[in-house]
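One protein chain is absent from this view; the other protein chains keep their places.
This part shows chain A:
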Amino acid sequence: MTTATAGGAPPPATPPAPQAVKSVTGTRKWIAAAFLLPALVLLGALVVYPIGFSIYRSFFDQSGHSFAGIDNYKTLFTDHTIRTAVKNNAIWVVCAPTIATALGLIFAVLTERVRWGAAFKLIVFMPMAISMLAAGIIFRLVYEQDPARGVANAVVVGVHDTFTESAGYPKAHPLPSAPLKDGGGGTFITRDAVHAGHPALLPLVGVAADKMPASAGTAKAAKADPGKVTGTVWLDFTKGGGGRPGVIDAKELGLKGIKVEAVKDGKIVTSATAGADGTFTLPASADGAQLRLPESNFHEPYNGVEWLGPTLVTPAIIGSYIWMWAGFAMVLIAAGLAGLPRELLEAARVDGANEWQVFRRVTVPLLAPVLAVVLVTLMINVLKIFDLVFIIAPGSSQADANVLALQLYRSSFGTEADLGIGSAIAVLLLLLVIPVMLFNIRRMRREAKR
């Protein structure tokens, strides 16, 4: 502990760099050492030493005994699995920071003067506070394949089905007693010709209750219309029993959306689609034709996109990353925006620039330093992305979603660990952040001189 008397002593030597900040007193060296020791020991043993170890280890083979030169580094770019990781990491580093920053910029500019902008920002920023594991679980749910459970596919299927009519009753078929027979090629056709004024009954079975569209209504017998061929196509099955085959019982549902074709001599004369109650109406030209239910009715329904399959898994995970980090970009950019000199923007407007020109030629260039910091921060962050990929990519497509940090984990701690490869990946990651390291040092020097 220093005493006040030590305060009178002149500083022992001029510090190496000119610095405004000096000790209030001439500190005794051992006190400075005591203050610094815990930090320096931990940093030395757990951060600096590992860098040296990894560099050294990366030049040795799997066993660690024989020198391998740059073989491990060559493997990074020749081994198929690791090359996928390198390629995916490149996609990540290019796409994720750019999209997140662009969205952040858009959100920051748009919310700047909206009264409840703060609430919006809070919502977008919130995912930053949660773990990548939790975000991973959240997006596993979003990307669930079954459109009945995963919201992403529910939307995709919803949009798809709005534009393309697909009834999708894959296993529907008539009972042997029904007036329908196999028409070949997955179709069903009436045994006899139908006639106007005599409603046709087309009973089918074999549709699971939970596969019925929610909008399907109770089946109704079609009204007889002397000028038209009418009929009902319905699910001839009463849950819990009590239904009679071939009869429209009280609780039976219409097969909404089923396409019915009238066929004469193998040619389609006309066609109609069943409504929610299963009824359909064909013009008089169908009189005397046979009714055929085409194969398209019995297609497997459209099941949405395979988000976590081999091709889309990386973009899908990048989407979840953007969900987490766009808020970070937005908050930093909003702070930069608040600090812009308003006079400049106003001057540009007075000079007749329209809003887009002001944004493009004044706001964005003035924000360039902030945008650069955001981009670089996100790039460093993305470079070592691990948790999201590890959690979201299912076992079957983890190889396709592979990234460097995941490969490093596998190479270092898997059952077939190869510490040489693991260390080489670590060194590669380190090399990639060195430019940022230098940038930070330069920035610190500049600030110290001020």
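Just so we're on the same page, a residue touches a chain if its C-beta (ideal position, glycine included) is under 8 Å from a C-beta of that chain, and two chains touch if they have at least 3 such contacts; residues count from 1.
Following the convention adopted for this analysis, contacts and distances are computed from a predicted model.
Chemist: Have a look at "Carbamoyl phosphate synthase large chain", "Acetyl-CoA C-acetyltransferase", "Succinate dehydrogenase flavoprotein subunit" or "Sugar ABC transporter permease" and point out the UniProt protein name belonging to the hidden chain.
Modeler: According to UniProt, the chain not displayed is called "Sugar ABC transporter permease".
Chemist: Any idea which of A:L175, A:V373 or A:A399 touches the chain not displayed?
Modeler: Answering carefully, the residue with contact to the hidden chain is A:V373.
Chemist: Of the residues A:A68, A:A85, A:A100 or A:M132, I need the one that contacts the missing chain.
Modeler: Final answer for the missing-chain contact: A:M132.
Chemist: Which of these, A:H65, A:K267, A:R342 or A:R446, touches the one chain of the complex that we don't see?
Modeler: Considering all chains, including the one not shown, the answer is A:R342.
Chemist: For chain A, enumerate the residues touching the unshown chain of the complex.
Modeler: 1-4, 7, 11-13, 15-17, 19, 21-27, 29, 31-33, 35-36, 38-40, 42-43, 45-51, 53-54, 57, 107, 109-114, 119-120, 122-124, 126-134, 136-142, 148-151, 154, 210, 323, 328, 331-332, 335, 342, 345-346, 349, 355, 358-359, 363, 373-374, 376-377, 380, 383-384, 386-387, 390-391, 394-395, 405, 408-409, 412-413, 419, 422-423, 425-427, 429-430, 433, 436-437, 439-441, 444-445, 447-448
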